[in-house]
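One protein chain is absent from this view; the other protein chains keep their places.
Order as written gives the chain letters A, B and C; numbering starts at 1 within each chain.
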Amino acid sequence: MVEPLLLFDALLGLAIAALAVAVLTVHDRFAMIVLFIVFGLMSALAWVRLSAPDVALAEAAIGTGLTGALLLTTLHHIRAAPAAPVPVPGGVVVANLGLCALIFGGLAFAFLLTPLQAPGLAPAVAQNMAASGVGHPVTAVLLNFRAYDTLMEVVVLLAAIVAVWMVERGTVQAPAPVLGEIYRGFSRLALPAIVVIGSYLLWVGAQAPGGAFQGGAVLAAVGLLLLLGRLYRPQPAHRPFARAGFVLGTAVFAGVALLVAGGGRLPFEYPAAHAKTLILLIEGMVTISIAVTLAALFHGREPEAVPVSEKSE
Amino acid sequence: MLLDLLALALIAVGAFFFVAGTIGLLRFPDTLCRLHALTKADGLGLGLTCLGVALLAGTAGEVVRIVLIWFFVATSSAVCGHLIARHVRRAANAGGR
Amino acid sequence: MTSGLIFGLTGIAVFAIGLFGALVMVEPLRRVLALKLCSVGAGFLLVVGAWREPPEAPDPVPHALVITGIVVMISATAVALALIRRLHMLERDTDD
Partner (left out) sequence: MTELPTIDWPTAVVFAPLAGAILAFAWPRRAAALGLASVLVTAGAVAALALQVLAEGAVLTRLGNWGAPLGIDLRADGLSTVLLAMTVGVGAFVSLGALDSYAPARADDRTRRYFWPLWLLLLTGLNGAFLSTDVFNLYVMLEVIALAAVGLTVLGGGRAAVRAGLDYMYASILGALLFLMGVGFVYLELGRLDFAGLIAAEPAPALTAALALMIAGLLLKTALFPLHFWLPGAHANATAPASALLSGLVVKVSLYVFLRLTQYMPLPDELLVTLIGALGAGAILWGGIQALRAERLKLLVAWSTVVQIGLIFVAFARAGQVGLAESWKAVALLILAHAVAKAGMFLAAGRIKDEVGHDRIADLDRSPIRPTLAQFTFALAAISLIGLPPSLGFAGKWVLMEGAMAAGYWHWVGVTMIGTLFSVAYFSRVLASFLRFDRMRSPVAEHQGWALADAAPLILALSALGLGLAAAPILAFMEIGYPFGATP
C-alpha cells in the first residue's frame, strides 16, 4: 500500500519543481502569478503528505492566498511598466545557472548524507505539554515554549505595515475594477461564513491544527472582500482605529509576557492555573491584529486626506 | 466494504471530470469556451468527490463540514466564473468600440 | 525511498531555482516571486526535518518555525511590493 503513495509523492515533487521553473520562465506576468498560486497550493499539499497540516493551512492561506492577492493588486498598479526592461546577458545567466546547480548539488549531497530520524525536540515538547496550557503541540510551541519568537514575528508584521504606510505616501492608485451585483451578493453571503470559519480556526487551535495565524489570515479575507467590493472605504478619520488594530496584538502579547513576571516568575512564564486563558487572550488579540494588518497590507497606502474629486466616486 | 468501493468509484469519476475540465481549459480556443468546460466539468467533479468523501466520513459532524465545503466551493467558483466572463465581455466591448 | 527524502530534495531544488531567479531576474515582480520560492524551499527542509515515518507523530517545533517564516515572508513581500509600486509611480511621473 506504500508504493502508490510514494509514486504520488514523487510526481508531486516533480510537479512542484516544474511549477517553480515555470513561474520564473513564463512570459506573461499574470500567468506567472497564477502559476505561483498553483505552486503554493501544491506545496501545501506536499506538507499535508508530510503530516504538517498546520503549516499547510498557513501556507495556503497566507503564503499563497494573501500573497497572491498582494501580487495581483501590485500587477494591476504597475501593468503599464514594460515586462522585461533590460535583457540579461547570456553569459551571466549561464554562470548563475552553473552556480545554482552547484549549490543544489552540494546541498542535496549534504542532505542525503544526513540521517532523517534525529530525535529533535519532540520528546521535550511531549514532556512539557501538560504544563503548557494547550493541547495542540504546534500551538504550545508557538504561544508558550517559543513565544518570544512569535512575539517578534508579530513585530515583523507591525514593521511591515509601518514601512508600507511610510513608502506609499500620497499615491493615487489605479482605480479598482467594479465587480458588479452578483459579486456583492456573494460577498454578503460569504462574509458571515468567513467570520465563523476564522473564529473556529482560532478556537480549535488550542487542541487541533489551526490557530491565530491561520484564523487571522481567513479573517483578513473579510477585509479583502470588503475592500474589493467597495463595501468599506478607508477614510483618514479611521486611521487611529487602524493603528490601534495594528499594535493591539504586539501590545497585548508583550504586556502579558511582562506582567506575568515577578514573584519569582520570568517573562513569558504564565502561571499554570491561567496559562490557557492567557494564551487564548493573546491569540485572540494577535488574530485581530493579523487580520487588520494583512488587509491593510493589501490596501497599501495610508488613507490620507485627499482632494474632494478623489473622494467622491 | 461495499460502501468503500462505492466511495472510491465516485471519487474516481469525480477526478475524471476534473481531468476533462482541465483538458478543456488547455485545449479550447478562447476564454469563454474554456470557462464553459471548466465550470461545468469541475462542478460535477466537485459534487461527486464530495459525495464520495462524505460516504467515507465517520461522524455526522464531518458530513456537515463536507456539505459546507461543497456549498462554498461551488458558489465561489460560480461567482468566479461570472466575474471572468463579465471581464471578458467588457474587454471585448471596450476593444470593439 | 521515503516521502521525507523525496520532498527534501524537492525543497532543495525549489530553493536553488528560487536562488537562480533572485540572482538573474530583472523584472521586479519576478524577483519577489523568486525570493518567495526560496522561502518555500527552506520551509520544505524544515518540514522534512520534522517528519517521522508514520504512525510516529512529527516534531512540532519546525512546524511552528515554518509558520513563523511564512508570516515573516508575507511581511517582507508586502514591503517589497509597496516599494515596487512606489518606484513605478515615481518613474512614471518623471517620464511624463
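Convention: a residue touches a chain if its C-beta (ideal position, glycine included) is under 8 Å from a C-beta of that chain, and two chains touch if they have at least 3 such contacts.
All values reported here derive from a predicted model rather than from experimental measurement.
*Asks:* Using the touch definition given at the top, which of the shown chains does the missing chain touch?
*Replies:* Counted over the whole complex, the chain not pictured touches A, C.
*Asks:* Check each of A:188, A:233 or A:265 against the chain that is not shown and name the one that touches it.
*Replies:* Residue touching the absent chain, from the options given: A:265.
*Asks:* For the chain left out of this view, which of A:22, A:156 or A:226 touches it?
*Replies:* Among A:22, A:156 or A:226, only A:156 touches the chain that is not shown.
*Asks:* For chain C, which residues reach the chain that was dropped from this view?
*Replies:* Residues touching the hidden chain, for chain C, are 15, 19, 22, 28, 31, 35, 38-39, 41-42, 45-46, 48-49, 59, 61-62, 65, 68-69, 72, 75-76, 79-80, 83-84, 86-87, 90-91, 94.
*Asks:* For review purposes, identify every residue of chain A that touches the missing chain, sorted by number.
*Replies:* Those residues of chain A that touch the unshown chain are 106-107, 109-111, 113-114, 116, 118-121, 124-125, 128, 144-149, 152-153, 155-156, 158-160, 162-163, 165-167, 169, 240, 243-244, 246-247, 250-251, 254, 257-258, 261-262, 265-270.
Note that in this section only the chains that are shown with their structure count from here on.
*Asks:* Are the chains arranged, by touching, as a line, ring, star, complete graph, or other?
*Replies:* line
*Asks:* Could you grab the centroid distance between chain A and chain C? Build each centroid from C-alpha atoms only and quote it in angstrom.
*Replies:* The mean C-alpha positions of chain A and chain C differ by 12 Å.
*Asks:* Hunt down the residues of chain C that sit against at least two other chains at once, touch-wise.
*Replies:* Within chain C, no residue contacts more than one other chain.
*Asks:* What are the residues of chain A that contact at least two other chains?
*Replies:* none
*Asks:* Along chain A, where are the residues that touch chain C in the complex?
*Replies:* Touching chain C from chain A are residues 5-6, 9-10, 13-14, 16-17, 20-21, 23-24, 29, 32-33, 36, 39-40, 43, 46-47, 49-52, 54-55, 58-59, 62-63, 66-67, 70-71, 74-75, 77-78, 80-81, 83-86, 88, 92-93, 96-97, 99-101, 103-104, 107-108, 111-112, 116-118, 120-122, 125, 137-138, 140-142, 145-146, 149-150, 153, 156-157, 159-161, 163-164, 167-168, 171, 173, 211, 213, 290, 294, 297, 300.
*Asks:* Of all residues in chain A, which touch chain B in the complex?
*Replies:* Touch residues, chain A against chain B: 177, 179-180, 182-183, 186, 189-190, 193.
*Asks:* If you look only at chain B, which of its residues touch chain A in the complex?
*Replies:* Contacts found on chain B: 72, 75-76, 79, 82-83, 86-87.
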